Every structure is written in structure tokens, then in C-alpha cells.
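Missing here is one protein chain; the remaining ones are kept as they sit in the complex.
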Amino acid sequence: MRAIKDSVHDYIEVDGVASALLDTPQVQRLRHIKQLSTVRLVYPSANHTRFEHSLGVYHLADRALAHLDVSGARADKARAAAILHDVGHGPYGHQTEGIIERRLGRHHDDVTDLLADGPVADVLADYGLDPGGVADLIAGNGKLGQLVAGELDVDRMDYLVRDAHHTGVPYGTVDHGRLVRALTFRDDDLVLAEGNVATAESLLVARALMNATVYRHHVSRIAGGMLERASERLLDTSDLAVAAFARMTDDELLAALRDHDETEEFVRRLAERDLYKRAAWCERDAVPEDVVVADHDRVRAFARDIADAAGVPEKHVVVDTPGRPSMPESSARVVVNGDTKRLADHSPLVEGMQHSQEVQWRFGVYAPEEHAEAVGAAAERELGLSGVGDAVDY
Amino acid sequence: MRAIKDSVHDYIEVDGVASALLDTPQVQRLRHIKQLSTVRLVYPSANHTRFEHSLGVYHLADRALAHLDVSGARADKARAAAILHDVGHGPYGHQTEGIIERRLGRHHDDVTDLLADGPVADVLADYGLDPGGVADLIAGNGKLGQLVAGELDVDRMDYLVRDAHHTGVPYGTVDHGRLVRALTFRDDDLVLAEGNVATAESLLVARALMNATVYRHHVSRIAGGMLERASERLLDTSDLAVAAFARMTDDELLAALRDHDETEEFVRRLAERDLYKRAAWCERDAVPEDVVVADHDRVRAFARDIADAAGVPEKHVVVDTPGRPSMPESSARVVVNGDTKRLADHSPLVEGMQHSQEVQWRFGVYAPEEHAEAVGAAAERELGLSGVGDAVDY
Amino acid sequence: MRAIKDSVHDYIEVDGVASALLDTPQVQRLRHIKQLSTVRLVYPSANHTRFEHSLGVYHLADRALAHLDVSGARADKARAAAILHDVGHGPYGHQTEGIIERRLGRHHDDVTDLLADGPVADVLADYGLDPGGVADLIAGNGKLGQLVAGELDVDRMDYLVRDAHHTGVPYGTVDHGRLVRALTFRDDDLVLAEGNVATAESLLVARALMNATVYRHHVSRIAGGMLERASERLLDTSDLAVAAFARMTDDELLAALRDHDETEEFVRRLAERDLYKRAAWCERDAVPEDVVVADHDRVRAFARDIADAAGVPEKHVVVDTPGRPSMPESSARVVVNGDTKRLADHSPLVEGMQHSQEVQWRFGVYAPEEHAEAVGAAAERELGLSGVGDAVDY
Partner (left out) sequence: MRAIKDSVHDYIEVDGVASALLDTPQVQRLRHIKQLSTVRLVYPSANHTRFEHSLGVYHLADRALAHLDVSGARADKARAAAILHDVGHGPYGHQTEGIIERRLGRHHDDVTDLLADGPVADVLADYGLDPGGVADLIAGNGKLGQLVAGELDVDRMDYLVRDAHHTGVPYGTVDHGRLVRALTFRDDDLVLAEGNVATAESLLVARALMNATVYRHHVSRIAGGMLERASERLLDTSDLAVAAFARMTDDELLAALRDHDETEEFVRRLAERDLYKRAAWCERDAVPEDVVVADHDRVRAFARDIADAAGVPEKHVVVDTPGRPSMPESSARVVVNGDTKRLADHSPLVEGMQHSQEVQWRFGVYAPEEHAEAVGAAAERELGLSGVGDAVDY
């Protein structure tokens, strides 16, 4: 039995298939992908990786399986899925997932191909586990898929607590011990047992406050936007294949961007935290509906138009349109007076939280400090924004 | 400079008037009053006292005053108020405040008399501070009174974090460092600076979740109800004066209850955690409006009626009607886009939270296990409850 | 399965015999005995109780038993012993154990009588456990007795971490997760597995630093000395039986002391932290050997002599002679290169630590502030101390 020391869950015991999977290059690669990509430019301690997170998710899955009284091959499959749930991520995780999805047509949760052969496939075969079955769980399918990727999944429980620990922002410290103990199955639905409405609400609330304070902090969004733009430029102007890009680690991506003339400025700026500034920063009702719903190609076109109008190179304009706020936790199911209810149908908090997320929604255009004013004015004209500097931080 | 080690804020530095006040019997008495009275019967680690809490409130006040750039005698007065803010509490704090208020006509925040003479008055005089002015701050009056007792007071910040630390329930861990730094004055109103809507929401949310999980836990309410009932019985059937009662410590009250025939059973039960059980436990709409709004005398009459109907001694029935849920944090003021707004007027969360508190509201009737069924049935009939066992924990 | 939230170990799961024992009056009584008696007068947050500590010891025992692969009735017996290991303590724990041992001839680890009948005996009988066998484990006898009361026992692991958590002094934070995992049996000896010399040293070091900073802090020793003296006086001048005294809780002892003329001053002083001061405070070589080795009766005679010589009432002199420093951890066994070794025979740290404890040793005479000088001078003459004010804190 290996016991690995973790700064969040203390010792995590791994053996069998989990231990063997841990030693594969695909899982070891996650040591080199930061969990919170550019958030570290705001919260300097947030340097934790998807490797330690994957260990944590495995740990909570293992605890939950014990409480759910699932054992044997079914449990092994779920444990394998927990360890592997993030191997589909590209460099800098969520920051590049849109690029990869658009160009490769594959979501990071779709790991069917990655598990089909190579060291991971060998390990799964050694333990008699079907790669397709494991991939299904990672995609959230099936009864135990809810535990790996669902409204009440252990992924969420681990990242909230871990991100809180490493940023120092306390809002994410959910009571994972209680959550894991409260999980139970009702007609194949994973639900929280009676007496846990507040437990479910706490999950919702934790993510909403972490969103406002950490995940959507404007400095992190700016750096993230710059990184995404640099990555697209790299793929557009070099012979790097998307498939190879998708397998990179954070440091390999930085090296590739550094070695390429068209993208080298971005890396220098990120390394020195010499970031673009907010040229426009607008609340929801200051942005025309067609801009809000614009797809990626249109957003890229907006950036070109604004750059032209402002007389600056295209690479000096980043347009950032967050999608509509989603709140998967609101679909979490809780037993209330004997009946299974969706949290949104029982807790008056959910609606308030949803409005709150809309109030927090911000549209941004970013540019180097010396161009910010010109770019802001151009954005106002080109996109029909009704105010470019009025919105404030939430 | 004394530096006192605290398990929550690490070293707390006290000197001058604060240090002198700390050594008075009135403040030392707070070492013997638990912060969370009967919550320790649910969360065994919750044995912290109002003394360490008072130190914590002083510490946060001191930090806030530095950030607000308040110094000199005004700051000393506020620091004195922070140290002294809980000296008006009776034994077991909030558990006996209703009794004291009804019989003595004095709220625990009204400490005018307590500061008028004796060691505390001597210290205040030594430092040239007016006792009336300090008492005003403790009552929440004046500009700096908002810091000691208001929607954004340091009392709340300390107890949430401290109660979380000692119960082990993480929901209370607000970011007091950020709150204290965000405090600022606007036209004599204490507000949170621009960019802190989420900070304000976090305070609201923390208290609501702690309410549901800790402060209103039914076991703690039962034990609290028993303690309150025992205290009233002690005052009604012995020659103990209310004024003397109000100055007791927790252990002195227990001793008095133990020494008195009419109340000795309560102490034995509390000591052995041999508590009453829920005879009735109802949601808001299962309780007739006149029962919900009944005053203390009527509630006592309900208990007598139920006891008669069930054929049990009156002391074996405790009726527990929580007041309407209040949410002072919803009046907290935050600067949004340059304007000062009440949180309730800006954050869609507040309304959801208010509904949520109503959903969590519970009416309870408690009795020894062997009488619970009979008492429940009697309560149903006597009070017209529409269901006595249907409500579940939140 | 009950899961109890603990501020140190998070959720502690109890069922079966452990859960039934928890509900007995003997174990519930431990809620009312503080773990660190008078240390709270130095570290205000140190209000934790022997109840939560007993839960923690049970939890670590349960984890250790799983790692040691002990199950069934043997494990149940050890778990019962863990829960019950402190029920033999008198009020204020270690503070009164000398009194009880001298007058009752029973060490607090000898709980044979306490388990022989009453609710605890009933529970043990229900689960088919022999009370004598459980009492043996608590006394440290037998193979599993080492886990409950030995050099590597879980009692030590819990109290170090718990005392650190509640005082805020970090030195006690041993790695209990590693200690529990490293435990193994070698020829019926409980030892730490290969590769754990530093782990064993950490236990030794943690206790030594906690000794110097917390357990032997002079203010706590003064208050403890006053409490012990008051307790003896109570037993000597009232009709309270020692057996009844030994079953009291902290608050019951305070009440008894408060109600008795001869002892009431002590309680008032402790409640208001109006403590005696150091009249003499000497290092080891400033104290004649016969004073160092004096037994309890002689120490009491010293106090009387000093009081007479100084012209103060006997109760105003407390003489405090700590026993020779012991270091049970130095006998802990560790596997080194395949052989089992006593830590003292392998680690050069042990000898240093032993010397260090001697350097820290202090002899004290305490008296009310106004008598301190006279009492100090009298002590110097009467006992032949060579310097009464030279020693400083370690």
C-alpha cells in the first residue's frame, strides 16, 4: 500500500490499478499542468497541479465508494476513472479546451482514444478493466459516472477545497467529509440523503463565491485570454499539429510559444506579468445581445475589426465573452421529506444565486496599456457597447 | 506589549486600556461563559469561551481602526468597547438573555450600569475614557458603534470564524482579512468599498449555513430549551435574585441548578446528555399563525396546557418557537459603481437567503423520551399543529 | 454509523460498543473535565475536554488497528479501552491525580473498579467484553495495551496534536497519519517500522517543546498548585469523601470549593485570574538535593515552615517540586536496519533531550503578590535555596 502525502487530504492510500495508473506517463504528465492556469498571477500560491487534484479526486471517490458500499471490479473501474478523469486536458487545462474542442472536435471529457492503447490501456488490461467502460464514467455516463462527473461529483468537492487551500481564499472549503457521507443512490440517481439541503446549498454557494473571487478574477481572465490568443496564433502560423498541441504540458507550450516569432511577445509578457489592461469592461446590459451570443469566429472578427479601427496590430486586442453562467449544482438532487428533489426546485437560494451570477457577468476587451484607451473607444463604436469603463469588480 | 496566543488569530497584541481591562473580574468572568452554550453537545470540540472571542473582536477592531485611520482616544474607546462588548451576557450567553431581558428589562448590549462603577470604571477613568461613551459603542450607537455592533461589525467576523474553527464546520470561515481591509466610511456610514459585493454576500451566506448546521441544530436547541426552562424554574421557585443570576458564570449556574430540588433533574440530564426528544417538529406552515407569534407568557401557557393534556409534569414539556428569522447582514452597505447600496437592494442572493431561512424555520416541542409520543399528540391537539413528526432536518 | 465532527480529526465514525460506551454517564462526564486544566489561564483557547480527546484516541486506535490488521473481539476490546482510557481521572485530570493516588491508593489508569459495574459494565457485557481485560489494556498490559498506554500509544499522538490545535502552539503537530501507519508488531512489541527514526524523534521532540512552552508554563503551574492546595484543604477540612471527590467534574469541584469557607478564596482567585506570584523560582543546582527528592508530606511541611517564618497563613504558600523529568518516548522501539532498537540506544537526540529537560527543571514557591518577597526570603532561609529569583523561563 502506497501512502502519498497530500497537503489537503493528508495521506492518500493507493494500490492496485490506481497505483499502476499513477505511474503511467499520461497521469505523470498532469504534474506539469497547473490546476488553475493563470490564477497564480493573482493568487501567487495557486501553483497546484492536476496531478495532486487527480489524487484527491481518487481519494474522495474511494471514500465515497466505501460509503456507498460499492466494491470489486465496479469500484476499481470508478477509481480508475477518478485517477484518469483529467488526462484529456490540454496544456493549461480549461484555458485551451475551447481551442482543442473546436479544432479536434473532442471534449476533454472524451478520453476514449487516450485509453484505447499505450501504457494506460496496458494497465487497464492487466486489471481486467474495459477502457470503454472507464471512458464512459469519465464522460459522466452510467450510475457511477455521476460520482466522477455530475452535479455531486467528487471532482467538484476536491477542486473547491484544494483551490481554497492554495489560493488562501476560504470560500471553497466545503465539508467534503459530510458530502461524501451523505451520498446515496435512489433509483440509480446519486443524491444527498435526508437532512442535507444546507449541505447541497453549501456546494452551490462555494462555487459561486469562488467564481466571483478567484475563477473569474479579471487579471486571471486577461492572462488567460492572452494565452488562448497566443495558442491560436501558434496553431495558425506554425506547423504544430493540434493533436500534438493537445498533448503538451504547460512548460512545453510555453517553450513552443517562446520559440515562435509570432507568439514570443505573449510569453515574455506572461512571464513578467506585463499584462494587457481592460480597454472595455461591461455589465450584461451594456452589451448588445448579438455580441453576447456571438460564436468564436465572430468574436475573432470583432477583435480584428476593433484592432483595425484602433490602428493596432490584431494581436494587441483580446475580446473576452464569457458564456452564459451555468450552475450544474442547481440540478443536484437531495432527499427532502422522503422525496428526491432537484435543489433548484426546493432551495430558494438557487434562483438568487443564478441572478447573482448574471449580475457578475462581465464582457471584456483587453489591450496593452498604451493602446487601452484607443482600443476601448474602438470597441465601444464597433460593437455598440453602451459604456466601456463603468462596470466594476463584483 | 502583551502578546496573547489565540488559536484563531495567532498572537493578539494588547496594551494600554485593553490590557488593563482584560485583567478586570468582569472580563475574566467571560473565561467561564462558553461562546456556544449547548452546541458542544452536538459538536464536542465547541468549548470556546466569550473571553477568547472578546480578545478576537478586540484584535479585529484594532486592525480595522488602523485601516480606517482612526487613532487616539477615539480608537481607544472603540478598542475598550470591543473588549467589553460581551460583559453584559448572563450565564450561557444567548441562552439566558431572554430571561434576563424580560425580568430585568435590560438587553445584554446595554452595559451602562456595568461600566458605571467597579474595576472596569476605574480602568476607563485611568485612561480618560467616558464609560457612557463606551457603553454607547457597545449598543451600536455612533459612527464607530457600527464597527462594534452593526451589520458589518467585527463581532460577527470573529464568531463566524471562531465557531467554524472549534466546531470543525467550515462554512463560517469568512475572509476576515479582506472584510477588515474593505471597511471604509461614507458619510458616517460604515460600508464595504467598491468591488466587495461578493465579500458582503459571503458574510450573509456564512451565517445562514452556520445557522442551519450549527446554531439551530435541534439537539442544541433541545438542550438550550431545557437550560432555559431550568433557569426560569430556578428563578421562580428559589430566592435567587435576577440581578445575581445575570452575573453568574456557566459553572455557577450549574451549581445553583444542582443545589435546587426543582431543577436538579435538568442538570443531571444535561451533564449526562440524557436529553429530551422531539415530541413535535414542524415546518412553518404546519403551525397556526397565533402560535408562531405567541409571546413568552403564551408559550409558557402552551407548555402547561400540553403537559396537562398529556398527563406529565410541566417541567417535562419544552415548547420552542424561534422568532422570525432575521438577517441583519442584508442591511450591510456596499459601494457599487460609486453608490452606497444596501446589500438587499443589490444582491439577488439576499431574497433567496431570506426564503431559505423561512424554509429552515422549525417549531419544536420536546419531552423525555418516554413521554415524547403522548406529548406530541397533546401538542398537536392543543395547538392545532397540522403534523408533528413530518418536518426533517434541513 | 454515527459520524461525530471533531475539530482535529474531522469526522470520527463510531458504532457498536464504542457508540454505546460514548452514551454512558462515565464517558459523558469527560465533557466536563478540561484536557489541560489550568493551561487556559495562559493560552485562552485551550478549553478542550477529555471527552473530545477520548474520541480522538478512539479514532487513532481504530485506524491503527486497521493497519495492524487486528479485528473482531480483540479490536473491540482495544477500541473500548481507547474510549474509556480517561474515565479514571478526577476533576481537572492530572491536577488532582496525586491527591487521589495518595488518599485512595489508586492510579487513574487503574479503572478495574469503575468498569466492574454500572452502565459501562452493562455495555461491555452486551458486547461480550470482559471488563478486566479492558481495564488491563488501559493499564498498558498485554500486546494491545501498548497501543492504548505505552511509549507509542495513540493517547500521546492525539493529545499532542489536539493541544497544539487548541493552544495555537504549533510544536505538538506530530504526523499522526505516519505514526499510525508505521506501527507494527515485532515479537509482540509494538514498534515503528524501518525508516522511521525521524518519526520517533519527532514524537520525543514534540513533547519536549510542548513541555517547555505549554505544559510547564509557570502561570499554569501556579494556578495548578493553587488548585491542588485548595483541593487538599477541602478534603482535610470538610466531610467530602475522597471517593466522591474523585468522581467530580471540574465545575462540581469549583462549586464545592466555592461553598467552603476554607477554600473559597482560591476559587475567587482562579476565576478572576488573580494568581499567586513566584516568590522563589530556582534551577536544579540552586536547590538542595533533599528538597528535590522530598515526598509530599515533607513538601507540605516546607510550606508550613515557610509560612510560619514569613508570618503569613499557610494557605498563602504553595511549594512546587516537579518530579524528575521522565521521557517515556525514549524507550520507543524502532526497526533500524532490520533490528529492533530502543530510540535511546539509537538516536543521539535522546540524551540531548534528557539534558535539556533537566536544564528546564524549575523549583517554585508561590504566594500572593503582597507576600511574595517575604515568602521568597523565608523559603531561601528555610530550605537553603541558593538563589530565589535568578532562574528565568526556558
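In this document, chain identifiers A, B and C correspond to the written order of the chains, with residue numbering beginning at 1 in each.
Rule of thumb we're sticking to: contacts are C-beta pairs under 8 Å (C-beta built on N, C-alpha and C of every residue); 3 or more make two chains touch, one makes a residue touch a chain.
Here the structure is a predicted model, which is why all the values come from computation and not from measurement.
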Touch with the missing chain holds, among C:Thr96, C:Gln146 or C:Thr213, for C:Thr213
Any idea which of B:Gly16, B:Gly128 or B:Gly177 touches the chain not displayed?
B:Gly177
Could you tell me which of C:Ser19, C:Asn141 or C:Thr173 touches the chain that is not displayed?
C:Thr173
What does the interface between chain C and the hidden chain look like in terms of residue numbers?
169-171, 173-175, 194-195, 197-198, 201-202, 205, 209, 212-213, 336-337, 346-356, 359-360, 390-394
State which residues belonging to chain B touch the missing partner chain.
3, 5, 10-11, 177-178, 181
For chain A, residues in touch with the removed chain:
4-8, 10, 23, 25, 28-29, 31-32, 34, 40-41, 43-49, 51-52, 55, 165-169, 249-252, 254-255, 258-259, 271-273
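Throughout what follows, only the chains that are shown with their structure count from here on.
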Chain B and chain A are one sequence twice: same or different residues at the contact, by the over-half rule?
same
Which chain's mean C-alpha position is nearest the mean C-alpha position of the whole protein set?
B
Cα-centroid distance, chain A relative to chain C, in whole angstrom
50
Between chain B and chain C, what's the gap in Å when you average each chain's C-alpha atoms?
34
Centre to centre, by mean C-alpha position, how many angstrom separate chain A and chain B?
40
Please set out, as single numbers or ranges, the residues of chain C touching at least two other chains.
5, 10
